[in-house]
Each structure stands twice: as structure tokens, then as C-alpha cells.
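The excerpt is restricted to a subset of chains, each kept in its original location.
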Amino acid sequence: MNLLIVMASNPYSHDFNTVVKLISAALNRNHKVKIFFMANGEYCLLREEIKNLHEKGLEVYYCAHNAEQRKIKPESWAESSSMYGLAKLMTEADKVLIFD
Amino acid sequence: MVNTVWLIKRPADFPEFEMLEEEDYIILIQDAVLRPLPENKKWVACKEDVEARNIKVPEDRCLSYEEIIDIIEKASKVVVW
Amino acid sequence: MAKKKVVVLIKSNPFSWKVFEALRLAVGASMEHKMQVIFIKDGVYSLTDWKPQLIGIEPIDKSIEALGMMEAEIIAEEEAIRERGVKLKNWPTEVKVLSKDDISELIKEAEVVLTW
């Protein structure tokens, strides 16, 4: 399955734990997983757990507008995107889950 | 094939029953595991979230994250509430 | 790679950045998908004549207008409006008022539901 997670919650929340564990399990099951960070979710880009998941196959996107607003400078493993980019990701996804 | 899967996060914020169809699947996660549902309903709970909170939920209602992913795969769609 | 039926469901935090971000997402998604933005429960307060700037939040008017241009539908829950005694603002895009039952049907028919 092609799983897309939209993450708008901050990185010290229950949602962060849920998202990390779900992605990890989905990668274990050999699903294709993408995450899109927006709003307060942008701060998650600063956590090691996300980078580690990226190294295991997670594709990472973020809303460039929200990142700039929050003065977050993501590393190169995360791909700058937009709400239109998210719409495109939704087109390809079999399931879309949002956490906010 | 399962119908809609509902991921419920909070004990006090639940989708109204008119939204739920007979074949829908309810998965309690996060603090929602504090409020197990009646026996006759079709629900399960995230095992790690149950254990983290030291709550009593019947073993056969508890799923690993991998098992939750398997249900999500089979769902027509997933609503995170 | 088909166009999907997407519902953005705003159910809480009516006076917040969350509603602003939810609508921004809805505008983006409406460029590719059939979009319905549905306000239920406390979410209906977002459609009253509130003043986001007073509490440091960006106004949602442009997003509401853009949704109309993208042919997205905006829907509010009849019961939630009545119970709270709220009056909806005259938005640049039509807001349809539907019953809980009708809204439940829309959610059942949707392929993607994004709750806020």
C-alpha cells in the first residue's frame, strides 16, 4: 500500500509517538510511506526519529511556507513542498491519515 | 475488505454513532484506550498505548502497530478522530 | 491516479491557527480533488463573524473565497448551529447548511477524510 501521513502536531505530543510507530510498522510490512509536515508538525523535522525513519525508506515532505514562518531550516533529506504538492501526494496515496 | 477504520485518540471526543456503519472498525489509540467500548461493538485497541497506561483491556482486543497497519491496508478509508 | 472525493472535517478549535491551516490545506487539495469542507460541532463557530486578527491569527476569508472559485463545497451542521445559537457570516462562498444525517452520508461517501 501507498500510505500518506499528514502531520500537523508538535513533536512532543501523543501524535508524534503514534506517527513514528505507525510508520515504523508500515515500513516493516514493506509498504511505501510518505509523510507531509505542516503547521506545528514542521518542528518534527528537527527530531532524530524522523531522520532515522527516512533512512529506512520514509519519504519526507514539508510545507515550505509553514517552515519559513516557523524559521525551521530542514535538512536536504526532507523535500520542500506546498499544499498543491500535498494534493498531488494524495492522488497517489491508497490511504491518507492526518494527525493534528 | 473492511469498511471505514476510525482511529480514536481521545476518551471524551467520539464520532457520533450515526456516522459509524455496522461494518466499520474502531481502533482506540492514545488516551482513548482509557475508555474501552462495550463488548458487543467491533473495536480494538493499540496494545502499546494500553500497556503504557497500564489499563486493563482484553488481550484479544489488543493489536500491535503491525496489525493496525494490516487493518488500515484493508480499509476503504481511515478517519483519525 | 484519480481525482478523489476529499472531505476536510473541522470539528473543534474554531478560533485557532488550526482552522486557518485546515482551510489552506483544503484550498490546495481542491486543485486536484473534489473537495467538501464540513464544519460540525464547535467547528461551526469558525463560520461566524469572528475576528482572527484580534488574537494573532490570519483571517480565513481568502481561503473561503478560493474554495468557492475551486468549486469546493462548504457545509455546516444544522444541529450544531442551532444548539449554539450562532449566526453565520455572509461569506463570499455559499455555505450549505445540512443535517447531521446528511453529513454522515457525505463522510461515508468520501474517499479521504481529514479531520481537524
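Labels A, B and C are assigned to the chains in the order they are written; within every chain, residues are numbered from 1.
We adopt the following convention: a residue touches a chain if its C-beta (ideal position, glycine included) is under 8 Å from a C-beta of that chain, and two chains touch if they have at least 3 such contacts.
Since the model is a prediction, treat every value here as computed from it, not as a measurement.
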Can you write the chain counts for the whole complex as a formula in the shown labels?
A x2, B x2, C x2
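The working rule: only the chains that are shown with their structure count from here on.
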Would you mind pulling out the distance in Å between where the CA atoms of subunit A average out and where those of subunit B do?
22
Two-or-more-chain contact residues of subunit A, please, as numbers and ranges.
96, 98
At which residue positions does subunit C touch at least two other chains?
112, 115
In the complex with subunit B, residue positions of subunit A that touch it
1, 3, 14-15, 18, 21-22, 24-26, 28-29, 31, 94-99
In the complex, the residues of subunit A that touch subunit C are 6, 8, 38-39, 66, 82-88, 90-93, 96, 98, 100
Hey, which residues of subunit B end up touching subunit A in the complex?
7, 9, 29-31, 46, 48-49, 64-66, 68-70, 72-73, 75, 77-78, 80
